[in-house]
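Here the complex is missing a single protein chain, while all its other protein chains stay put.
Let's look at chain A:
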Amino acid sequence: MTTATLTGRRWLNPAYMYLAPSLLIIAVFIAEPILRSGWMSLHDWTVGEETHEWVGLGNYLELFADERFRNALTVTGVYTLVTVAGQVVAGLALAMWLRRTTWLSSLLRSAFFFPTVASFAVVGVVWKFLLDPQVGLVNAWLEKAGTTGPGWLTDTGLALVTVMGVGIWKGVGFSMIVLLAALQGVPDQLIEAAKLDGAGRWHQFRAVILPELRPALLFTTVIATVTSLQLFDLVYVMTGGGPLFHTESIVAYLYQRGFVEFRLGYASAIAWVLFVMILIVSMIQLRIARSHDGG
């Protein structure tokens, strides 16, 4: 048996054959575009132009001096910190509250989970309409209650807060469901034993339930972080990045440069910086979780 036929056989291994379609799809639709965007980020690349000037790291250098990019970094950072924390904490609180299955808790679980099913764009359109300062329902209610509602999305100090609120509202159901499932898996005898040892409700939660929930908490945190860092739809629909760039996230800025001004090289550079950021943040989160597991 020659090595050639051996390799041939190995390649013909049914496992590879079964994998091939998926691998091909990943290669064509994910790997190739990612690599190509890396290549584009090293050029002054405009769609439709016949030649693209090689600029090396020029786009990246321009990016680090770009005030609007720094603003987008801050906006995205603040949004991510607040929504991830809000989403996970509120999700945990809801999960604890709705732990026992009754008809009321089932109803409420569905209600809280519902926004997760809708897309960000739909959620954004609905909230924008509700929060309209002149014809929106929210300010009309506030008016009936005797106060004047603020410009939720037009006030520079308030717009990001509003978007974050909607982001939490949209994501909390997901965290809640994941944590609820994990809560069902906490063995009753552990809680029973803690009770016998004289642990109060807080101690039961702190010393028994929370450690059992760690994998689920990690999962929701990582997913929420990655989603938040890619914030786009909500901002695009609700504020268009305004007022005065106060809600312009990294991806919203990428869209402006790449798909409004057609500077695809520069936009690709932004995408790569974001990619590296997400990679680092996810790695840190996983590392923290692992070190806890070891201890």
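Here, contacts are C-beta pairs under 8 Å (C-beta built on N, C-alpha and C of every residue); 3 or more make two chains touch, one makes a residue touch a chain; residues count from 1.
By definition in this document, contacts and distances are computed from a predicted model.
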{"item": "Among \"ABC transporter substrate-binding protein\", \"Tryptophan synthase alpha chain\", \"Hydrogenase expression/formation protein HypE\" or \"Sarcosine oxidase, gamma subunit family\", UniProt-listed name of the chain not shown", "value": "\"ABC transporter substrate-binding protein\""}
{"item": "Touching the absent chain when the full complex is considered, from A:T102, A:T148 or A:S291", "value": "A:T148"}
{"item": "Missing-partner contacts on chain A, residue numbers", "value": "4, 7-8, 11-12, 17, 20-21, 24, 46-50, 132-135, 143, 148, 151, 153-154, 156, 240, 242-245, 256, 259-262"}
